[in-house]
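The other protein chains are all here in position, but one chain of the complex has been omitted.
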Amino acid sequence: MNAPNLDVLASPKGGEVRAEGGLGRAIGRAFTANRLAVLGVGLIVVIVAFCFLGPLLYHTDQVYTNLTAANLPPSAAHPLGTDYLGYDELGRLMAGGQSSIEVGLAAAVMASAIGVAWGALAGYFGGVVDAVMMRIVDIVLSIPGLFILLFVATIIPPTLGTMIAIIALFAWLIPARLVRGEVLSLRSREYVQAVRVMGGRGGRIMLRHLIPNAIGVIVVQATFQVADAILIFAVLSYLGFGLSSPAASWGEMLSSGTPYLYDDYWWLIYPPGVAILLIVLAFNFVGDALRDALDVRLRQT
Amino acid sequence: MTSYLLRRMGQTLVVLLGVSVIVFALTHLLPGGPARAILGIRATPAAIAAFNHANGYDTPVYLQYFSYLSSLLHGDLGFSYTQNQSVASLLAQDIPKSAYLSLLALVISIVVGLPLGIAQAVRRNRFLDYAVTTGAFLGYSMPVFWLGLLLITWFAVDLSLLPPEAPQTATLAGALADPAAMVLPVAALAIVSIASFSRFMRSAAIENLAQDYIRTARAKGLTERTILARHLLRNALLPIITLIGLSIPALVAGNLVVEQVFNYPGVGLLFFNAALRRDYPVEIALTLLGSALVVVGNLVADLAYGVADPRVRLA
Amino acid sequence: MGELLDIKNLRTDIQQRRSVVHAVDGVSLTLGEGQILGLVGESGSGKTMTGMSIVRLLPPGGHIVGGSITLAGRELTALDDEAMRRVRGNEIGVVFQDPMTSLNPTMTIGNQIAEAVQGNRGAARERAAETLDLVGMPRARERLDNYPHQLSGGMRQRVMIAMALASDPKLLIADEPTTALDATIQEQILDLLESLRARLGMGILLITHDLAVISRYADQVAVMYAGRIVETGPTGPVLRRMRHRYTEALMAAVPRRDQDAGIDLYSIPGLPPDLSDPPAGCRFHPRCLFSQDDCGATDPPLVTVAPGHQHACLHPVTYTAGSTLKLTERASDGRRVIDARAVPLVEVRDLVKEYPVTAGLLQRRVGAVSAVAGVSFTLTPGETFGLVGESGCGKSTLGRALVALEKPTSGSIIFAGHDITAMPAGELRRIRRDLQLMFQDPYASLDPRMRVGAILREPLAIQRIGSRRDQDRRVGELLEEVGLRPSAAQSYPHEFSGGQRQRIGLARALALEPKLVVADEPVSALDVSIQAQILNLMRELRERLGLSYVIISHDLAVVRYMADRIGVMYLGKLVEIGPATDVSDHPAHPYTEALLRAVPDLTSAGRATPATNGASPARPAVRGELPSAINPPSGCRFRTRCPRAQELCAEVEPPLRPFGPHHLAACHFPLRAPLPVEAGLHAPASPGT
Partner (left out) sequence: GGGAESHPVGQRDTVTFAEGPGSAPNYIFPITPTQQFTTFTIQQFQYLMYRPLYFAPKGDQPVIDDALSLADEPVYSQNNTVVTVNLKTTYQWSDGEPVDARDVVFSLNLFKAAIKESPANFGNYSPGEIPDNLASYTATGKYQVTFTLTRSVNPEWFTTEQLELLTPLPLAWDKTSATGPRGDYDLTPAGAKQVYDFLAGQAANLSTYATNPLWQVVDGPWRLTSYSPTGQLTMAANPRYGGPYKPAIPNFEELPFTSEAAEFNEVRAGTIDIGYVPPDDFPQLAAIKRGGYQVVAVPQFFIGYLNMNFNNPAAGPVFKQLYLRQALQHLVDQPAIIRGVYSGYAIPAYGPVPVGPPNPYASALEKRGTYPYSLAAARQLLASHGWSVIPGGVDTCLNPGPAADQCGPGVARGAKLEFTIDYANAIQPTATQVSAMKSDAARVGIQLDLRGAPFNTILAQDSACTPGQSACAWQMSDFGGIQMSTYPTGDVLFETGGALNSGGYSDPTADKLIEATLYGNDPNALTAYEDYIARKLPVIFQPDPDYVAVVKSDLATEGTFTALTQANLQPERWHFTS
């Protein structure tokens, strides 16, 4: 009656495996569980749709100025009034959003790409290469950001492309540092050593192991950088280093609206400001949630 | 310790040298030059040539750089042609004002932000936490110039409670004499940094609250208040030291955007105007100063860290 | 009656976002004054939560949902938070597992201890010095102003204990107080606790996962499984004549000093249950070899079999024939007779590895960590070589050098006739197939971004072995070989348990069909039941594939069970090397002997009555802690801690001398006389002195 119950041995010796899906899915779950994250993504979707699809539904003339219709208060014809050139403010908000979002995304992507390459190389090679590369980062990083941005902006005529380049030029430093630190710590992970033991070379280690594992950190950072780039773009525009009409940006809209602060032309001050606030907020939400989700993942493994 | 300081000093010099090369190259390799900007619209070609010659702008860039460096080593920061003053005297005049503004804002954000952050950590996921978190997110997503404009619209234009701009004064004394005018600029700065201080403090405190040593303290039967004051605070403040170190440059280099929005004649505005007018000596000197401060800020933070954290040996 | 602590039917839940973890689910315990109650069980069984429920220091979301806890007659569950706080300050002391993180890094230890004392500052400081002295801190008074980071791990744990004792508690809860420490230090700390309990007359709740520790130190034992006590009673009877099937299985899974190397360890199949949704009935039944239909249906009640000895099993061990666990016996004990004439697979000669210590901007070299300091030995094909020693003695460094992960400072490693330390990269890549490494940390050794299939295919891809299809087939084979379903290839590492991951790590090491696998602490991160699975698997594969292993471990029992030969390292030096049984049964070096004695062993479980009289059995104590490897002691590196050390030891480095067939030790004053020189001649690789 005390015969061994062999049923318990029926499963493979190693036991069964929980099916949870890849890390991406785990992060995704943690992410979607975060209400702010969902709100952030929702905001981004709405704002992007507003800026890029809005003009398809709401046609306005964003090319020809109309000084006789300048600074009109909101009305049926112009739900958010008009600006100093007579452009419809609502349509302008869409056009300005396009450039602001484009600059934000492109600058973040560019900065991340440069930063990842730089940081990964420095972290992987270590030693003198690392020391020199990081000293360069230190040097550029120690220049007060806005100073150097203004400096460069006074020299280079602002277009969408140059704005992206200027912002990215000084935004890649942070991801470079971050990725270097990450690579430095990942480099000594056991699974990287395992690849060495198998005879795997640097390129494989870097591309298959180090960078994919640093990707979370990179994406989080890039998300924050979109927010930062949009803010910086707005600040530069506000300070007078923005795109020229008829190109629009939210920062420039605010900048050209400030003279009318005392005229109670609220439609020139609130909409672009709120738009900047919302998009930056959204990216911050998403970045924050991504970081938390990633932390959850890190805690799990 | 001395050797540590010496070494850090050496690093600082390397960084500053690098910065000076970058900035110098940016200003001097580009076409146009400062002459027309400085001499004004009516400058004759002869006057421009004379100006360029007098200031060495007609010599090779590397020579200009070396002569700049050598005068820098002699303590000469340069001369602002447009303002007919030495850069040093411009700084002497504007630094105290910027420091006053930034220091006020910094103190307020520390005094408000840190307790907020701790309170959030202690009441994590309760109403207070959510409210402050939302506020903090709004705070640091807000373009500071827009915040400034809103404050002006509400408190100066609509309510006429406060002056719309910072004290328009040459001296610190003048700024001190007009506290009402400082309210809005300080508020604009402080709101943004309270957001980041509280957020930072919150996560530092949460992280530390989860640490084993807090559990140890509880196991000793200490009251929560004692635990917060004696154990949590000091440890959670450690990362804040770095944040404060990062604020040091602004104490001297000013806050360009806020100074611009509120027309506060500080170092930030000095730089802004110099950039607009291509006042290169001012631009270069301020950028160098800013960089030096960043480096010094880091050093101060590290030193403070060394004092606050017994684990850190500065060697 | 006279019980100090009486827990009745304690239930503690931890509320989580989506579920409730029933971490403690009906636990009853009693602990008398001056007694040590050992609470033992696998990871996650609820030991810590039980302890923390007593002092009400539960994690966020945790709360006691039922039962009672009385301390010296006072009901604790009824106290409000403020009263409970006072209980913590005065009546109960707690020692946590990790002395590294459990002390406030920015406060002096004097203040931290004094803080636990009522009264004014001066008196508190005085008391702090007193308690520090009591816990055996040398120069206690001077240490008061030290910060935790200035102390070693053992010293910190003493500080933790002093802190817990400062207010003269009646009850001390020690949660894995020595798990983070080396065996020699563990012994010091546990001895200290034992002596304090006698001197101060307090009760100690000793929480541990280590049955051997229990067997040496506890008067009473309670075995926990999945939030419940499954068996409890006096240590001797419970460990020697356990009744619960879980206790039985656990005991069978632990390698003992006298473990027959011919018999597999018993490994408990499966994994412990998820406490948010535990199985109905007996919680152990899904993993129990003796479970029957009723086990899944009825909650087994606690049955008293002898005074104080209770268990909760429907079909307990009866000690009649056929009812005990039958363990697989192997044809031979698997141990290889050392063949001195065989062509060595690996020959290590005078291996030295120093890590530069640098400082400053220019990374100037200011010193060196002497991690491995002139080690020589050989390995014959198919042999398993065990490497033991305290943390930081250079085991891993040596292991990594063996697989050419680390370039030695000097010396050579000859593998299959080639010196791998001086090999061009291309050639080395080819030879890497034969040298593989198995890692300690099952979490860090698998790339979390890769599916298991890709992880296992990677070595094949790197070495360009076979077509993609061949590789996939091989992945399936490998998984099967280590006891996983081939479908596991589609999963990610985080979906596996620790033991499963270690299997994958082993599979990866085997993918290239190596000749030598260096396994660095392959089981130290695993629970005993899982540890047994891995050890069995490794043994099985060794036989099937004719592998050689170098097994690195701080656990002598594991090494002795697995290895043909053992090398004992101390601070970069190989101090003793020889056949496994010989070294562990008749050590020649005082360090080996101390190490052996320091580790409690289950062999004696219950035989000797535990030391209830307070006098610990005389064991040769190793003093102090491992010195720094930056400036190792001159002469014999062990001399600073050796009870036998004399002047000579400081001056002359002792050479390896023979003490038996293939048995060498490096000691001026060994435990037994060395053999005459000739006898050692045919010892493999006797290094030049």
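When the chains are written out, they are named A, B and C in that same order, and each has its own residue count from 1.
One rule holds in what follows: a residue touches a chain if its C-beta (ideal position, glycine included) is under 8 Å from a C-beta of that chain, and two chains touch if they have at least 3 such contacts.
Predicted, not measured: the structure shown is a model, and the values here were computed from it.
Chemist: Among the chains you can see, which ones touch the chain that has been omitted?
Modeler: A, B
Chemist: For the chain that's not shown, point to the residue among B:Gly33, B:Pro96 or B:Pro281 touching it.
Modeler: With B:Gly33, B:Pro96 or B:Pro281 as choices, the missing chain is touched by B:Gly33.
Chemist: Just name the one of A:Gly54, A:Gly199 or A:Gly242 that touches the chain not displayed here.
Modeler: Residue touching the chain left out of view: A:Gly242.
Chemist: Mind listing the chain B residues that contact the chain we can't see here?
Modeler: The missing chain touches chain B at positions 31-34, 36-51, 53-54, 81-85, 89-90, 93, 163-165, 168-171, 260, 263-265, 269, 273, 275-278.
Chemist: In the complete complex, the non-displayed chain touches which residues of chain A?
Modeler: Against the left-out chain, chain A lists 63-68, 70-71, 84-86, 154-155, 157-159, 240-246, 256, 258-260, 262-263.
Simple rule for what comes next: only the chains that are shown with their structure count from here on.
Chemist: Using mean CA coordinates as chain centres, what's the chain A-chain C distance in Å?
Modeler: Spacing between the chain centres: roughly 46 Å.
Chemist: Return the distance between the CA-based centres of chain B and chain C, expressed in whole Å.
Modeler: 52
Chemist: Which of the residues in chain B come into contact with chain A in the complex?
Modeler: For chain B paired with chain A, touching residues are 14-15, 18-19, 22-23, 26-27, 30, 137-138, 140-146, 149-150, 152-153, 157, 249, 253, 256-257, 260, 271-272, 275-276, 278, 283, 286-287, 290-291, 294-295.
Chemist: Can you tell me which positions in chain A touch chain B when the two form their complex?
Modeler: 36, 135-136, 138-144, 146-148, 150-152, 154-155, 227, 231, 234-235, 238-240, 251, 254, 258, 261-262, 264, 266, 269, 273, 276-277, 280-281, 284-285, 288
Chemist: Looking at the complex, which residues from chain C come into contact with chain B?
Modeler: 55, 57, 85-90, 92-94, 96, 98, 101-107, 115-116, 147, 149-150, 160, 163-164, 167, 359-361
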